[in-house]
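One chain of protein is taken out of this complex; the other chains stay put.
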Amino acid sequence: MAAMKRDRNPIHYDRAAYFYLLPALVLLAVFTVYPVINTLITSVKLDYRFLTGAFKGFSAGHYLEILRDKTFQRACFNTAFVAFVCAPASLITALATALLLNSIKKFRNFLTTLYYLPQVTNIIAAGMVFALLFNTNFGFINLVLSWFDIDPVPWISGVGIAGSADLYTRSYIRCLFILFVYSLWQGLSLKVILFLSGLQSINLQYYQAAQIDGTSQWNILRKITFPLLSPVTMYVLITSVITALKSYASVVALFGDAYGPIGDNSKMMITIVGYIIDSLDDYLSPGAISKASAAAFILLLIIVILTAVQFYFSKKWVHYK
Amino acid sequence: MKKPLVKTVNYFLLAAAAVMVLIPFFWMLGTALKSEAEALHIPPTLLPKTYRFDNFAKVIQTEPLMRYFLNTLIVSAFVVLISTMITVLAAYAFARLEFKGKDFLFAVVLIAVMLPQEIMIITNFMTIAKLKWLNTFRALILPYCVNAFNIFLLRQTMKQIPEDLYIAARIDGLTNFKYLWKVVLPVAKPTILTTMLLSMIWIWDTYAWPNLVTTQDNLRLISNGLKNAFTTSTGNIQYELQMAAATLVTIPLILVFVLLRKYIFSGITRGGMKG
Partner (left out) sequence: MRIKSAVIYCLLVFVLFGVISAQAVSSEIEDTAQKVLAGDMPVEISFWTGTGQANFPYLKAMVNAFQEAYPNISVDFSNQGPITELTAKLTQNIVSGTTPTLSNLNDPTFPEYIASEAIIDLADYFNSPMVGFSEEEKNDFFAPYLAEVISLGGEGTLYGFPTNKKTTDIFVYNKTFFDSYGWEAPATWDQVVEYSRLIFEETGKPGFSYDTSYGEAAFKTLSTQWGSPYVAGTGSIDINNQASLDALNFYRENMDLGYFTLPALMPSAGGNNSSNGFVMEECYMFVGAAAGIQYAVPNVASGHKDFEVGIAPIPQKDLENPATFMKGENYAIFSNATPEQRVAGWLLIKYLSGAEQNSEWLINTGNLPISQSMVENGDYQAFLASTTDSPLYYKASAVNAALEMMDWMRFDVAFSDAGQFAEEIGNMWKSIMIGGADVESTLLATAEQFE
């Protein structure tokens, strides 16, 4: 029926659609599509000088240089950590929290509101607060540890790390931990609400039927809740992985412009976007902007490929009604 | 028999999570109320010995924070207004209308969702500069007026409105615009409010762009004021003032959120359902 209706006068529909889309498309073209194309072109310019716009021909050299760069590999690893460790962890925590919230009545709205607060907090303010929380001397975390007679932990410390691989690893793990905690805190908010509403939209009849059959709680979760929740899970996973791949502000707010503790010369906590910004910072050197553009394009490719992969796998395990 | 125990454990776990979420806010507010000496005391004090509300006054006096607030308010008001109109129209077209190139254009929107803003910033600066729009509110507002994610979110919501309703409306002779106005908008209201809040958060958090396109103090936005504030010229951080400023910046959005909470929650969930 519907298809027939549409086929009768498609041309009429077309015109209206373009009118509706026009403002959005114009702005997207100017502020998104054009910059991306421009980035692609800049990325292959050789010795591009920002001030004069002069360059010496085209080359893929910047891409090769980046892929060989140790700092870029580090950036990829850290970004992967946020995307594939922090994001899933916060997803699981959010799911657990939502399940708990769904099992209670009192305070549910209140707690949901409370969990959402990090989402409406200014990123820079939140980063400042976290840096202070983990401050070795003035921080809350070490204060709490001191109640249990634990010595202050130098959370963000680079002492000796350039001379000892062991100390480096330990310092790195502490920094990853801080990033993990921050991501958990920041990411929980939106996901809890999405999962909670997903849970509430599950038809109660399924549960009642299961209870009559005497199915165990765990099996109810496994056989009914998780499959019915899978579209929401998929949505949350994709959006949070994309957000994670773009992470930058949090790292700078936590670890500073040098992306690591003082004494570290390896940009320990740099992310891919951080790598782009770092190259941009050097804009007066010939070629720097092209390098940044190339890195930006590599990131874009990574994001598109990962999203495609997630969509592909989602077809296999997401349960649509 | 087991029920009360399970319930207690549930509540306990939820309360623990709530405490975790609140700790940063607690530490922010606590430090904001400490004196300079107390903020630098080792080991730190859990609660301020004396509550120094002066810190807030000091922050407002030493930094033109109020000016930044006002600017942020002006910019977010315009962005919310314009971008909502643009988003609603575009989302409606993607959700309900058929036209050539729809898949392609929607793919463009999806890719735009994934792009980090940082990639675009240099080219966009040149565009704004060529338009001679530096140091204008236009430069602060226009690039934020299209938000691919909001288009995506709203399209998801609109798709959930039964198609039969649309067909019936067309048969009744309702134009697309009337249908959008009379039927779609009321149903999509929570999601629209959500996109509004998301736009507002976006403006509230934005840092790099306004810093680049404004060179005059009286056009700066709130994040710019916060980032470099209260670090002395030699780099010593005045923690108590920094935290007082962070508190002041955080409160308005929390207020807006708490007021609109009901709509926002249902808006987020509607947009998020169905892949």
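Residue numbering begins at 1 within each chain, and the chains themselves are lettered A and B in the order written.
In the analysis below, a contact is a pair of C-beta atoms (placed from the backbone, for glycine too) under 8 Å apart; a residue touches a chain by one contact, two chains touch by 3 or more.
From a predicted model like this one, the values you see are computed outputs, not experimental measurements.
Across the complete structure, the visible chains that the omitted chain touches are A, B.
Residue in contact with the omitted chain (choice from A:64, A:150 or A:284): A:284.
When you scan A:158, A:187, A:231 or A:274 for touch with the missing chain, the hit is A:158. Residues of chain A that touch the chain left out of view are 49-53, 135-137, 158-164, 167, 258, 262-265, 281-285. Residues of chain B that touch the chain left out of the display are 35-38, 40-42, 62-63, 125-126, 129-130, 132, 134, 211-212, 215-217, 224, 228-229, 232-237.
Just so we're on the same page, only the chains that are shown with their structure count from here on.
Averaged C-alpha coordinates give centres for chain A and chain B that are 16 Å from one another. In the complex of the two chains, the chain B residues touching chain A come out as 6-7, 10-11, 13-14, 17-18, 20-25, 27-28, 31, 39-44, 46, 85-87, 89-90, 92-94, 97-100, 102, 105, 108-109, 111-116, 118-120, 122-124, 127, 142-143, 145-146, 148, 151, 163-164, 167, 170, 176, 197, 201, 204-205, 207, 222-223, 226-227, 239, 242-243, 245-247, 249-250, 253-254, 256-258, 261, 265-266, 268-269, 272-275. Listed in rising order, the residues of chain A touching chain B in the complex are 1-2, 5-6, 10, 13-14, 16-18, 20-21, 23-25, 27-28, 30-36, 38-39, 97, 100-101, 103-104, 107, 111-126, 128-130, 132-133, 137-140, 142-143, 146, 152, 185, 188, 190, 193-194, 196-198, 201, 231-232, 234-236, 242, 246, 248-249, 273, 276-277, 280, 289, 293, 296, 299-300, 303-304, 307, 314, 318, 320.
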